[in-house]
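Yeah, one chain of the complex is gone here, protein chain that is, but the others are all in their spots.
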Amino acid sequence: MNNKMKRIIGIDLGTTNSLSATVFDEGPEVIGTDGDFSVTPSVLSWTGSGWLVGQEARERRITNPENTVYSIKRLMGRSLDELSETVQDLPYQIVEAQRQLVKVRIGESKPYKEFTPQELSAEILKKVKQRAEEALGESVEKAVITVPAYFDDAQRQATRDACRIAGLEVARFINEPTAAAIAYGLDEKRDLQKDGHVVVYDLGGGTFDISILKLSGKIFKVVATHGNTQLGGDDFDQVVVETLKDRIHQEHPEAEFDDPESKHILKKTAEFIKIKLSFSPETDYSLDFSKKSMSFSGVFKLEEFESLIAPMIEQTLESCRHVLREANLSVKKIDEVVLVGGSTVIPAVRKQIESFFGRPPHVAIDPYKVVAIGAGIQGHLLAGGRRDFLLLDVIPLALGIETLGGTFSKIITGNTTIPIEESETFTTNVDNQTSIDVNIFQGERELIKDCRALGQFKLRGIPPMKAGLPLVEVMFRVDANGILTVSAIEKRSGKKAEIEVIPFHGLTQFEIERIMEDSFEHAVDDFNERQLIEFRQTAERVFRGIEQCWDVAENDLSETSRDEIQKQMDVVRQSMKGQDSQALKTQLDVLGDLTRPLADNSMGRSILSELQDDANLNQ
Amino acid sequence: MTFEQPACQKCESTLISHLFCLSCNAFQTVPPEIDYFEVLGFPVCFEINSEDLEERYKSLSLVLHPDFFAAAPEEEKRLSEKASAMLNTAYNSFRGTTSRAGYLLSLFSKGKNLNERTLPDGFLQEMFFLQESLDELLESSDSSALNKMNEDLRTRHKEIESYYAPLFKNFKDLPEDSDILQQLQTHLNAERYLRRLLDRIPATD
Partner (left out) sequence: MELGLVGAPECGDVMKLQIQVNPETNEDAKFKTYGCGSAIASSSLLTEWVKGRHLDDAEQIKNTEIAEELALPPVKIHCSVLAEDAIKAAIHNYKSRKKIDV
């Protein structure tokens, strides 16, 4: 990378996991410090004065259930109405805020702490940014951020606000499946056809996307996209949770599970079962509700799990049919199928995709990493590192206005390549009318009640004229990020009509600034305290990791190495009791160096071992 | 109408697209009424080879797209976004046979006072009847009858689309004959009714 060029990293801001990637001299790769795992779980935990983010937060799910928050991405740009089902399943509290916004409420009684999803998402971004900076040894200011292809304008705007709060400049938003296609398509080692139609099937923790791309030369053109921003691994967990509840009820009819601790335990066990069943035909599980002094164990069979998730897989196939129709293609015309997202590891999902498309899908690049890597490559392009490929993406859903009592009139149709500009002319209904209200919606249905309200414009400053005479041209612009902006001009007078956009789900500039100020104050106050908690937890995790592979270590490590490790563990234990976060960090780093040969990088195994771990703790 | 080869406002070499000079990589100042043929750099003519269209779209995208101007000054960023948007609009309009015919007709019929609402005789009655039959078929979920209807409609739709090229050719020879344009308008109107029907039939695989 040349000196003048400022690096633009790629960030996959996931429902469950977030990670960053960039292009190194050796090629594109996930950013992560040696020995430490590079994924940041998208989980936050409130310490009373600040947030813990990532692995440390994830570990507090059971010990600190009411303060631990996950799956924030599902809340982005959504109103409480739209979230009613999701909200019931979540262990943390969600309350309605002004302008159809939602907030996460922390605390049992007043004074509560309340946070917008944008703020919380910003905390995750800050963490990812900070980890990337540590690993790269340089500051990071700009990033390509991935979003689900089926995110609507409100969800994209919310993500943009999160980036602003995190102090990250968004170089570009790109769609997750498209990012994956880039990572595959530009990987020389892979035998993906260079010309043809590629389907990307992306089933992650919270969202499902399906995109069809046409590859020709080095142009990646998205032909059509479809999806569901509320369908993913979380929902698979939830059906297992429901089954577990039913089973427990048979033995303990009076049991209730509405408290945060129970919800977390159930969710965690469900995910454990789900992941186990990706590798074996049945699995044991045990639940220990310590606060209720109740425990329960049993066996979960693959068959049962598969029948539970079958309707959801069918829903994704329905999207596949839809997108093929939109693209005007038959299954036979599809040359390659690429699977992305943790939930595509599930054998039933793979089987169904294979039989639907009549060919085995590509899964070779780690499905957890591929989106981030694609974003990293795109960042490299934007930074000027290469210019030999081009991504042409689309807007997923039509944009338009309410024309009259409840009907939706499209101005930009869905699956149109971006950037795009379209205009529509409005006029007045009454003599001397000087303003017009326009409601903007997004969706694919005929009636606005079935579409998403994005906001309202007020066109002001129209010169007074007879009704029907003014011609106000309203311009809808969707930029290369897929984000809409609007401007207007009165054509007879050439006067720019003023436009005031009132977003229904977004934050105002003022709100963003206030949040940034608040979080800055917090940051200064709690820095040491938070670091101390983080490092102590890291230490405990490292200890558990060491214990787990100590047997293996007997063969791998020399007698002296093992002694050194034992001694250093004592030093760390001593440091953990103190109040100096930096001292603890230094000792931990030494321990990290000593145990490097033990580190294991495979994510699937690491999730498993950690969950296994929690399961053991519960017993 | 003749096709003039325009020159770059900066280096004066011949332009393909009026938007951008491929020789000196300069954005051109374009009037708002620039037409899609000028955007894509094709002569004003109905028949455009679809491979040529794809090729042209790709090569222009590869120089105009905002991704290549991420580090450029604001002004250039804006120009690239504007030019890309125009290119996308023109390309989308030319990709479909009917939309291309409609666009060309709108250029040719300027100041010509065509009746924009003509339909073939008895067509409306037939369309209403077909819509009602479709209602019934959709309700009965008789998939074989539905498939049959789908195929019939598609055949008719293709047939209509096959009328455009010869009519535009005739018009080239007889540019004073507005009646040719009126016939085109009638076909375009009929096409819209067929498309509405087709849009109502759900996908089958």
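Every chain is named by a letter (A and B) in the order it is written, and numbering of its residues begins at 1.
By definition in this document, a contact is a pair of C-beta atoms (placed from the backbone, for glycine too) under 8 Å apart; a residue touches a chain by one contact, two chains touch by 3 or more.
Computed from a predicted structure; not experimentally measured.
Check B:48, B:119 or B:138 against the missing chain and you find that the one touching it is B:119.
Checked against the hidden chain, the listed residues A:70, A:408, A:457 or A:535 yield one contact partner: A:408.
Interface note for the absent chain: among B:13, B:49, B:131 or B:147, the touching residue is B:131.
For the chain missing from the display, the contacting residue among A:130, A:230, A:413 or A:427 is A:427, taking the whole complex into account. Listed for chain A, the residues touching the missing chain in the whole complex are 401, 403-409, 424-427, 429, 446-447, 467-468, 471. Although one chain is not displayed, chain B still touches it through residues 116-119, 124-125, 127-128, 131, 189-190, 192-193, 195-196.
The rule we apply is simple: only the chains that are shown with their structure count from here on.
Annotation: 38 Å between the Cα-based centres of chain A and chain B. Touching chain B in their complex are the following residues of chain A: 8, 171-172, 216-217, 219, 321-322, 324-325, 330-331, 378, 381-384, 387, 390-392, 416-422, 477, 479-480.
Contacts from chain B toward chain A in the complex involve residues 54, 58, 61-62, 65-68, 70-71, 81-82, 84-86, 88-89, 91-92, 203, 205.
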